[in-house]
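A protein chain is absent from this complex, but the other protein chains hold their places.
Here the chain labels run A, B and C in written order, and each chain numbers its own residues starting at 1.
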Amino acid sequence: MGHFVPHTDAEMAEMLASIGLSSLDQLFAAVPAALRLASGLDLADGLSEPDVLDRIDHLAARNRPAGRDLVCFAGAGAYDHDIPSVVNALAFRSEFVTSYTPYQAEVAQGVLQALFEYQTLVTRLTGMEVANASLYDGASACVEAVNLSVAATGRPGVWVSRGVHPHWREVMATFAAGSGHELRTVDLGADGRTAWPATPGGGGDGTEAPGVLVLQQPNYLGCLEDVAAAVAEARAVGAHVVVAADPVSLGLLKPPGDFGVDVVVGEGQPFGTPLSFGGPYLGLFACRREHVRRLPGRLVGETVDVEGRRAYVTTLRTREQDIRRERASSNVCTNQTLIAVAFAVHLAWLGTAGLRELALRCARGTRYAREALLDLDGVEPLVDGPVLREFALRLPAPAAVVVERMAEEGFLAGVPLGDEYGADDTHGRLLVAVTERRTRAQIDAYVAALDKVIR
Amino acid sequence: MGHFVPHTDAEMAEMLASIGLSSLDQLFAAVPAALRLASGLDLADGLSEPDVLDRIDHLAARNRPAGRDLVCFAGAGAYDHDIPSVVNALAFRSEFVTSYTPYQAEVAQGVLQALFEYQTLVTRLTGMEVANASLYDGASACVEAVNLSVAATGRPGVWVSRGVHPHWREVMATFAAGSGHELRTVDLGADGRTAWPATPGGGGDGTEAPGVLVLQQPNYLGCLEDVAAAVAEARAVGAHVVVAADPVSLGLLKPPGDFGVDVVVGEGQPFGTPLSFGGPYLGLFACRREHVRRLPGRLVGETVDVEGRRAYVTTLRTREQDIRRERASSNVCTNQTLIAVAFAVHLAWLGTAGLRELALRCARGTRYAREALLDLDGVEPLVDGPVLREFALRLPAPAAVVVERMAEEGFLAGVPLGDEYGADDTHGRLLVAVTERRTRAQIDAYVAALDKVIR
Amino acid sequence: MTGAAPGGRASSAPLMGRDDEPTVFELSVPGRSAASFRRTDVPEWTADELVPAEHLRIDPAPIAEVSERDLVAHFTRLTHRQYSVDLGAYPLGSCTMKYNPKLCDATAFRPGLANVHPAAPVAHIQGWLELLVDLERDLCQITGMAAATLQPPAGAAGELTGLLLVRAWHRDHPPADGGRPRTRVLIPDSAHGTNPASVSLGGYHVTQVPSDARGLVDVAALRERLDDDVAAIMLTNPNTLGLFEEDIVEMAAAVHEVGGLVYYDGANLNAILGVTRPGDMGFDIVHSNLHKTFAVPHGGGGPGAGPVAVTAALAPYLPGPRPVRLGSDADAGFGWEDPERSIGRVHGWHGNALALARAHSYMLANGGDGLRRVADAAVLNANWLRHRLRDVYDLPYDRVCMHEFVASAAGLKKRTGVKAIDVAKRLLEEGFHAPTVYFPLIVEEALMIEPTETESLQTLHALAEALIRIADAAATPEGADAAHAAPRNTPVGRVDEVRAARHLIPTWDAR
Partner (left out) sequence: MTGAAPGGRASSAPLMGRDDEPTVFELSVPGRSAASFRRTDVPEWTADELVPAEHLRIDPAPIAEVSERDLVAHFTRLTHRQYSVDLGAYPLGSCTMKYNPKLCDATAFRPGLANVHPAAPVAHIQGWLELLVDLERDLCQITGMAAATLQPPAGAAGELTGLLLVRAWHRDHPPADGGRPRTRVLIPDSAHGTNPASVSLGGYHVTQVPSDARGLVDVAALRERLDDDVAAIMLTNPNTLGLFEEDIVEMAAAVHEVGGLVYYDGANLNAILGVTRPGDMGFDIVHSNLHKTFAVPHGGGGPGAGPVAVTAALAPYLPGPRPVRLGSDADAGFGWEDPERSIGRVHGWHGNALALARAHSYMLANGGDGLRRVADAAVLNANWLRHRLRDVYDLPYDRVCMHEFVASAAGLKKRTGVKAIDVAKRLLEEGFHAPTVYFPLIVEEALMIEPTETESLQTLHALAEALIRIADAAATPEGADAAHAAPRNTPVGRVDEVRAARHLIPTWDAR
């Protein structure tokens, strides 16, 4: 097939002739004969556009997307928020979609300025001074934050709250195999908050002082963490604090920057990005200005052009892998710029009051749902702390079974919690999220369905 | 509500003050008190964006669109063709969507050039010399063509083939009440072609010579008309010929221009526009250059700017209503530019070979389906002429009933034909269209379902 | 290599370079193609086998032969040569170039709306019919009328529909004395060109009514022209000067007295949403431009939608078929109905349905309160801007206006030689679209300015500054020259319109 190659056969022949070749095969003369594929790739023949889209539709029809037929109460790091139409209309304009990393600033002011605005928005949300132009996702941002902190403190000990998303902790563990970081998981207390050890390092328990403490706000079980306490603990031993903050919650919560944390990371999906089966999402990364030379990834700065006009350009490039190579602050090159633009559009659409309203609406729905669910016989809170958009339940049936049965009722009931959150043979553990999309009627129906399903 | 008014209340107050007013009501002082709405409009309160879209989705869910669940064999002037993704990606870019009629050519070269290309494509398709920048739809283009021809010939007689779409003929009749045109419908023969009276005008039957003959190619029953014959008849009495040509068919058929017709009109929907419940569609209008001063609607021409650079501009504007007023060639102002751009993108995507291939594929599917259907017991051709993308059947059950039952089988079976095409109590008459979208498997399933349904 | 233009070169103005953008025909290379077709397994009969020889084209229709990549690049570059509401303010008087909410685009792309066949049986289109019935109801509420047709695809089509309703009405209500049918329709001298053009197509003759010193219809002159030959009057209110016709009740009564009907051109409805209603003013027939008041985007010239609403007396004449609720029961469902004395269809199907759906979403989003706020802000914006400009441009009718006002560059022209068109072109240089110029015809060197409600105070301020700067600069000879030479920073400079008409090149092949 090859509908995207413009060349006619005649042109190909003409081009070959003009460079002194007589066949396409001669172009590949440098490829040893033994390596040449004798009979081409064993792939299906190319399809027409409508056939491709039919195939995609066939596959899509075998999924159950969140929507009218499957009302979504699942969260666990991926949230079902309303996305205003402006996001697709603007962020997916082809100039944003089909441009490369802005290497030639003079013809890339669009992307550069959008990223500059994104960076500003991330710092305003988090209360930090500098934000980069995005990382792959929340998990990778968390890894990069730990890399920064370990490098800055010179101590490989990484104490990670069990309240950090389990997948993120898995990713940290995977990459720790290369970086040599020493991860230690810190349990949550009955109040749903991280129970940091009383004497972090230098204590009698033989542990070394950590380089960094990592916590998530609100944490995986939906509970609000005491960031100030973590900072106090860390400061006592000269460790960094990394907070993985949910950007929606920052509409209501004190920004981590106010507590003096070193790095704030987060998963940017809730603004501008649909559930997307988990990607592409958006790694938010913000830090204090003193750490800027260790910042991973790209950074856009304001400057001027030769005529003194305001202009934007990627800056402090000597941190980056293409210049610093093995001593770069990170290996990130391609990032998630387009998702960052979508984030900026959605957030700017919400605006100052709208962001607060959004967070408030999530909190209201969450409280309403949680109270109604806890009224059900056999449904109990898994932990007790205050929550915002998500909460954990103990159920009288295995969570996976509940999710399965609830799907028949038209609900994606939530995300089952792993054994690390209190394995127990007779009960299920379910994480339930309620966004501003959920109406009272949907919540009531959900509660009624759950009541039926757990009987 | 009013999410689209940017003004804060404070700004409104400030603005009022700066023009010496103290309330918004004072802005409307010129409106007599008796005319003021006492308690506002009796409309529902404004809805948020997601609530609006929920409402729309609720309505949309009560329709049965053509698609996987309702395979479309209906045509009758609205065809279910594949539309390549480039059409939406390009024609619906906001510069095209949200611009006005190109009154300021210096900042409207995008729309102007797109229309210039569209005009060229329409002339190339039809074999004519000039095309306008679009009219509302096929029906209105037909009315405008008749207006042109009557004005040019000075004779109000309009002989319209019964092979012209019944709705178009209805629209012509509606507008004839104003224009005073005298419409006469000319029947089809058993071969499915228009049976023009032997002596059109000046004959013994007392009719006056018509100003124009109007026919459709292929006609409403799908049959190929003899354009040359119509032209010969018309020439004999100095009448114009208007051909309503299906643009897809022009991929295979001799262009009407080759026969010397005066005006070619058409419904442009098949290129770039989905079924859309009938609109917005696109009125194609092309004529011979000698008629250009009577051309209805806008016309884009090439010219130069002050520096001699190629530029485009709307031209021969003195024909238009804003200048010529009651003596204008037409009252059209707003037209269907955006749909014309979509048409141009789709057609250019197809290209010379692709257009032919498309028409060929329609013809193949049509033949395959027609032969299989005529093999069924009780199914007969309504007329006999050669067809291209559509054909008329006589069925052993009322067409509306067949359509209803076929819908249960997952097919939009076709469009029932009105009594004018052979009222008959015991048989149904159905118009069936087969586009390039229809696979052999779908056609086979359709035939099988019809066989079941008519038993 | 063919001499085709390079599709991948972006040197056409404005992003880089000042070149032309080649046409798609110049980008064409024989044999190149973007198309692909689905696999169908239908037998591959040849054209000869399918089409009788006398019908068959000899050569394929020459279209264009471009790669998908070049096609995309070409049209994308064209959009960079095009101003639009989404790029900035568009204060074209009479055009109501407001922001078109993206949610309405989302509506129009819903497959459950966009993929419905117009001839589908009623059972398949219940959602569409309900939408249309709801929209009709809301339009009637807004205009104060009893029923409406949604078929007319634009304002001019609505006008003609209205005139055919007038004609049908008079046919059924002939003069008691059996006298001759009415032949004239009154139109003010400030009317839009579609009005007189529609009158002609409706089979009537235009009688022009002058405006008075207030910029309103001269009531006395109107009365003079009234007799039983008058079929109707067509008015817009506010009129095209942006002024409310204060004597509307009296005028309507006078026309009714002689048996004429009163037609409302709804192009200026934006000003009075929720404030007052044409029905209450005495109008019998009202068209609305949904592509103005109700935010259907203009699409570079269309499509729009021009529904026509009428009083109960005229409802039986409306075009059919009309979408109706089948009975009062909530579950009764919807169907089609042909009005008793219908004038017949005015559209091949049911009107510009997807444009109607856009407008419906817009109305739903705004609601009654929101629409009133639209009018408030539209009128406030126009008045604020009028105030800012009053010392710089002539304002022939300088009093509280509605959604727009008409300034004049006549004084400026006299003083400096800089005309309305020069002001318009200079404004392009300043980053704004120009106002409507030379309309309405009754104002010399007219600059008809309609900011709309979606432009902010800050934008109005910048627009005012720009217009003042333009006028001030015109005072010097260099400034005046600059105005005549404007625009110089646009993709092309001032375009030679005379040449376009004299040496007509309507297609690429006509060069």
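Here is the rule we use: a contact is a pair of C-beta atoms (placed from the backbone, for glycine too) under 8 Å apart; a residue touches a chain by one contact, two chains touch by 3 or more.
Owing to the predicted nature of the structure, the values given are computational and were not obtained by experimental measurement.
Touching the missing chain, out of A:L252, A:L376 or A:A397, is residue A:L252. Considering A:E170, A:E290 or A:E380, the position touching the chain not shown turns out to be A:E170 (whole complex). Considering C:S342, C:N383 or C:T454, the position touching the chain not shown turns out to be C:T454 (whole complex). What chain B contributes to its contact with the hidden chain is residues 1, 3-6, 8-11, 14, 47-51, 54, 84-86, 88-89, 94, 107.
Counting the whole complex, the residues of chain C in touch with the unshown chain are 1-2, 4-19, 27, 29, 32, 36, 67-70, 72-73, 76-77, 80-81, 83-84, 86-89, 99, 101-102, 365, 428-432, 454-459, 461-463, 466, 487, 489-491.
By our rule, only the chains that are shown with their structure count from here on.
The most distant chain from chain C, with centres taken as the mean of CA atoms, is A.
Mean C-alpha position of chain A lies 45 Å from that of chain C.
One finds 19 Å separating the Cα centroids of chain B and chain C. In whole angstrom, the spacing between the mean C-alpha positions of chain A and chain B is 48.
Across the assembly, chain A contributes 49-50, 84-85, 89, 94 as residues in contact with two or more other chains. Under the contact definition stated at the top, the residues of chain C that touch 2 or more other chains are 31-35, 37-39, 68, 72, 76, 101, 103, 105-106.
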